[in-house]
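First the structure, then my questions, so here it is.
Excluded from the complex is one protein chain; the other protein chains are retained at their positions.
Chains: A, B and C, in written order; residue numbering restarts at 1 for each.
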Amino acid sequence: LDNLTTNAALLTPFAPDDTIHHEAIRAMVEYSVGLGNKAFYVCGTTGEGFQMTVAERRAVVETVCEANAGRCKIFVNISHMDFRESCVLADHARDVGADMLSALPPIFNAITTEDLLKYLEGLMDHVSLPFAYYHIPLLSGKALGFDAFKRLSKHPRFKGIKYTSEDTHLLGRLKQLQGGRLPVWSGRDAYFLSNLSMGADGGVGSSFQLIGDLFGAVDEAYRAGDVERARGLQMGINEVHGGFGRYGALQSYKASFELMGIPAGQCRKPFGALPPEADAHLRQNLERLEDIRNQYNIKLPQGSSVAVGLRGAV
Amino acid sequence: LDNLTTNAALLTPFAPDDTIHHEAIRAMVEYSVGLGNKAFYVCGTTGEGFQMTVAERRAVVETVCEANAGRCKIFVNISHMDFRESCVLADHARDVGADMLSALPPIFNAITTEDLLKYLEGLMDHVSLPFAYYHIPLLSGKALGFDAFKRLSKHPRFKGIKYTSEDTHLLGRLKQLQGGRLPVWSGRDAYFLSNLSMGADGGVGSSFQLIGDLFGAVDEAYRAGDVERARGLQMGINEVHGGFGRYGALQSYKASFELMGIPAGQCRKPFGALPPEADAHLRQNLERLEDIRNQYNIKLPQGSSVAVGLRGAV
Amino acid sequence: LDNLTTNAALLTPFAPDDTIHHEAIRAMVEYSVGLGNKAFYVCGTTGEGFQMTVAERRAVVETVCEANAGRCKIFVNISHMDFRESCVLADHARDVGADMLSALPPIFNAITTEDLLKYLEGLMDHVSLPFAYYHIPLLSGKALGFDAFKRLSKHPRFKGIKYTSEDTHLLGRLKQLQGGRLPVWSGRDAYFLSNLSMGADGGVGSSFQLIGDLFGAVDEAYRAGDVERARGLQMGINEVHGGFGRYGALQSYKASFELMGIPAGQCRKPFGALPPEADAHLRQNLERLEDIRNQYNIKLPQGSSVAVGLRGAV
Partner (left out) sequence: LDNLTTNAALLTPFAPDDTIHHEAIRAMVEYSVGLGNKAFYVCGTTGEGFQMTVAERRAVVETVCEANAGRCKIFVNISHMDFRESCVLADHARDVGADMLSALPPIFNAITTEDLLKYLEGLMDHVSLPFAYYHIPLLSGKALGFDAFKRLSKHPRFKGIKYTSEDTHLLGRLKQLQGGRLPVWSGRDAYFLSNLSMGADGGVGSSFQLIGDLFGAVDEAYRAGDVERARGLQMGINEVHGGFGRYGALQSYKASFELMGIPAGQCRKPFGALPPEADAHLRQNLERLEDIRNQYNIKLPQGSSVAVGLRGAV
């Protein structure tokens, strides 16, 4: 699990009849691979995993694994409010060839830190794949501190953190765990570079499936010491990222894929439909994206037919 | 749905093999009826509904309806992260004779207020029973304001609010909706009296299943103008309520039922086991409860065999 | 210091040249006495004490004491970011006949609870008058818990709490300190009744200088057991109170006094001027106030010439 610098949190596309759109998944996987991403994070917040049945989640994981065909690593989010279902999802992920499991802390219920840690340890006891904790205090309401992470880091399955936070001070400390070898991936896309600066190994985020190439360029420039280029690229990312977020992020990612010819469909409730004015805005946003790629001389790989679709669409 | 002053949010008892303990449900229902409660709130936060399968939730609702035999009203919490399952739960609740449905706002996902309102309106469009919104901003992270409630109050199914908040100013305003006839029940047990003072119609809470008689006495004293007695009783409630909360509320309610002879069992994850010292503490707490009942001359009803069990146990 | 049920946090009126308007202070004192208030809280948040020099604050206290002529009790807020100035203000207040001192916790600086408590204890060691702590966590950022209050309550000068919070559960516990004899006054005017219901001895607030009679009527009805009248009055208060708050509370109180013939002037920076549309709104609000008084048969005392002015003005 080394060198996983840019990793795409995958959307789950739904067909007009609200079933999983497996063809669209395959197209998205292809598009993400084409952008140079190194791993997929499946059925997470971005993937609307909480709004799907266990059977649906299993089906999505299977399709991603099959379409990926070993090219990228596969992270499967096994979060479920019912612990038993998390175990079912974990076993299934292992059986179909996933590389890593991941879970949020238990959401909603007010619990003690001790119960939270025991929950995670219980989950790691059950699983046989490496486990990456999904730290997202703003949404989960659970903000583990350094000592809690230190305790978790002693579990033999604890192998990474999806760090959806902008607290770079804590990130720096977490990078010292497990002898400095614990991977920590930035989960807040607009803070990717500042997280890199304090030691993040890369990032896992929803915009990587659309602009993973830009994050890769940030990472490359940064590690090569070209900090001005890295910052310029991150500023470009933030502009486009803000554009996706203006009318609702998940809905806008899906609508952008639609503009590029991939039938990503609508989000499930509670995410509502985009307003009519979003369409023109998202077209502009994709054009701006192309400008940034041109400005920084970033080329989408040849043979990426969807990428061609994108350039045709806008 | 008038005069529902004291309403018990029911625990879900689990057997040692982690299945639903239907006998224990029946005993709890009996105990709650004996305390004078007027309704049951089933499979809510207290009932660990989020940690159960849909099949389990349906089974619990059926047992409660059957054991209740029409004596109390039945509220069914249909909250589920998957909207489709909420609809399944709603239809089932109607079919088995429930009186009212209830749901939280969508939890966890970051959504706009507009999407939140459309979600609730979509849910109310689907259901055919009256609907009570479960306002619990501290846990759900969604704090609707007056204008949002005003919009919801115009939906023909919107028939109540479980108001788990101590903001009595907003409560007073909400009580003016629907011509002053919208029921608003206090959902924070330690704030029952202050919520009453600004117009709450009563309360729905987890401690009602153990001490609903005390809340009934607060309500009675308050409406009769004996504000000193009302306050004294609420102070007594708060003392005992704090005692239940000391080592984890849900676990302590269950352990207290065990002390009274009802096999409530353990909570599911993420709620951990009580520490060994909790047992003696909870015995003391139940003794203190008896003292308060004696002090205020509150008698448990005759023939409430579990109540006898309680007095025998401590 | 018993029976201080309704207590006015006094505005400080400024003349057009931004100096203290002593005549206006006298008129305000007279108006407040006429409403039946029992005490004045001078140079607090409402009184813009932090935006005045120590010399100005002393001058205001002197004028209030002189105009009051022993009819009401005088609380002096001695909060100052410089501890030494608080001591100067405390000594002066004692010398000119104030009855009680009050202070916020140290604001702005990030300090430990231990340092906060030592600060307050050091202040109480210095003063010779009774001291009331000004609990206002929303603005001060310092939310003392029960144990901290318990420690403070052991200091011989600790004689009350201005409780600007809606947490009625904590309020109930605080009322048990000092053998149940520690006065706790509600400082959030819209939560006056719910604070009363859990034991508040009355209230100290900015709107009392304009509508102290209504709060007195709430208190009277509540203690007489007429809880419906109490609630109706509090709802009326909340309506008018919300009206004052719409365009900025302090500025609106002053503008309302201007409408009633008392030259309260403008607020100092950082409080800006009211927008032009505020004038008509505030006239309507005062008319609504008169309606509520009529509805509940509350008569302003005879000989209160300003009250006549009010009725003439609107």
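FYI, a contact is a pair of C-beta atoms (placed from the backbone, for glycine too) under 8 Å apart; a residue touches a chain by one contact, two chains touch by 3 or more.
Fair warning: this is a prediction, and the values are worked out from it, not measured in the lab.
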{"item": "Missing chain: touched chains present in the view", "value": "A, C"}
{"item": "Option from A:T63, A:T168 or A:S252 whose C-beta touches the chain left out", "value": "A:T168"}
{"item": "Residues of subunit A in contact with the chain not shown", "value": "166-169, 172-173, 176, 190-191, 193-199, 222-227, 230-231, 234-235, 238"}
{"item": "Contacts of subunit C with the absent chain, listed as residue ranges", "value": "45, 50-53, 81-83, 106-112, 114-116, 118-119, 122, 138-141, 248, 268-272"}
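Rule of thumb we're sticking to: only the chains that are shown with their structure count from here on.
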{"item": "Touch-based graph of the chains, sorted into line, ring, star, complete or other", "value": "line"}
{"item": "Copy pair subunit A, subunit B: interface residue numbering same or different (half cut)", "value": "same"}
{"item": "Multi-chain contact sites of subunit A, meaning residues that touch two or more partners", "value": "none"}
